[in-house]
Structure formats: structure tokens, C-alpha cells
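These notes concern the structure reproduced below.
Right after this comes chain A.
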Amino acid sequence: MNRDDILKDINARFPLDIVDIFDKSPKRVYIEIKPVSLTRVAKYIFKDLGARFNTASGVDTRHYMEILYHFTIEDIGLLISLKVKLDKSKKLEIDSLAPIFEGANWIEREMHELLGINFKGHPDLRRLLLSDEWPEGVYPLRKDYKEWDKKAIRDRGV
Partner candidate 1 sequence: MIIYLYYLLIYGFLLTAIIGLFASWVDRKVTARVQYRVGPPLLQPLIDIVKLLGKDTLIPTGASKAVFLMAPLIGLASTILVSALLWVNNINSTNTFLGDLIVTLYLLAIPSISIMMGGFASRNPLASLGASREMKLILSYELPFILAVLVTVIKSDFSIRLGDILNYQAQNGFIAGDLSGLLALITAIMCVQAKLALVPFDIPEAETEIIGGPLIEYSGSGLAIYRLMKNMLLFTLPFFLIILFLGGLRFDGINLLFSVLKYIGLVALITVIRNTNPRIRIDQAINFFWGPMTIMALIAVMLALMGK
Partner candidate 2 sequence: MSLKLKALLKSPWVFHLSTGSCNNCDIEVLDCLTPRFDIERFGMLLAGSIKHADVLLITGSCNRQSVVRLKRLYEQIPKPCLVVAIGECSLSRGMFIHSYNCPVPLDKIIPVDVYIPGCPPKPEAIIAGVVKLINKIKEGKAKKK
């Protein structure tokens, strides 16, 4: 299957879930989907198309919180990025992909502790990277993060 066939196939299978498809370049395509349908589309791309799960990235933009899941199909050289937009005024949570493939386990732990997104159904949502003295509920990669450490030295002293 080549690139156009794959995109037509996805378009035909999930007509109500896809919000937007953005063709960035011959090798990259961004597919934006609704948060409720994440597990369906990801399961299709991972299991039926045989793609490889690369990584996931979480970004805190001004208006919403977005998560990108990157899958690669290496035979034809295509990178599909599934974009999910979460509303910041409501509770930030989304279904976890860890029950489907194990590769999403640690990256979701990292996104949980640095951005504060809750993943429903994740088997083990512990702290991964931050140190033990870090307080709960403070998420460093958000735009409204404030310094909580009174003993930090932030000037160069010159």
C-alpha cells in the first residue's frame, strides 16, 4: 500500500472521528482526531497497518493542551502523527494506550508527571523522572509554572 491508499483507507474507516488531515510533506502527515476515538484509531494504525510506535510528545500551547502520537510505516517511509487536543478549562484526561502496546507505558508516565495529564486505565502511574523531593501537583512544563523552591539561586551574581 502506498501513501495515498493509506490515507484514503483511514478516511473511509473513521469518517466521524477525524477532524483534520494536514499533509506537511511527502513523508509526514498530521491527522487530528477527537479525544474519545484515540484508542480505536491508534489500535488500527498499530495492529492492522503494522506501524511502529515512535514516541509521544505533549505540548502546552496557549489555548489547549495537545498530545501527538508518532507512528512510522518504514516500508514506504511515512510518519503519521495523531494529534489530540485537550481543553484546559476542563479536567485533563484521556484514555491510555498502555494496555494496547507496552511501548506507551513510560512516555505516558513522563507526560503525567511533567504536564499533569491523567491517563485512564494506565496500569502504573508512578513518578519516573522527577526527584523525590518534588512536591505533588506542581507540573514544570506547563506555561503557568511558578518557582516553588525558596532556596534556588537564579542570578549569576555579577
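These made the cut because all candidates are chains of the complex that A comes from, given by their letters.
Simple rule for what comes next: contacts are C-beta pairs under 8 Å (C-beta built on N, C-alpha and C of every residue); 3 or more make two chains touch, one makes a residue touch a chain; residues count from 1.
Please read all numbers here as calculations on a predicted model, not as lab measurements.
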Direct contact with chain A in this complex, candidates 1 or 2: 2
Residues of chain A defined as touching candidate 2 within the complex: 130-131, 133-134, 140, 145, 147, 149, 151-154, 156-157
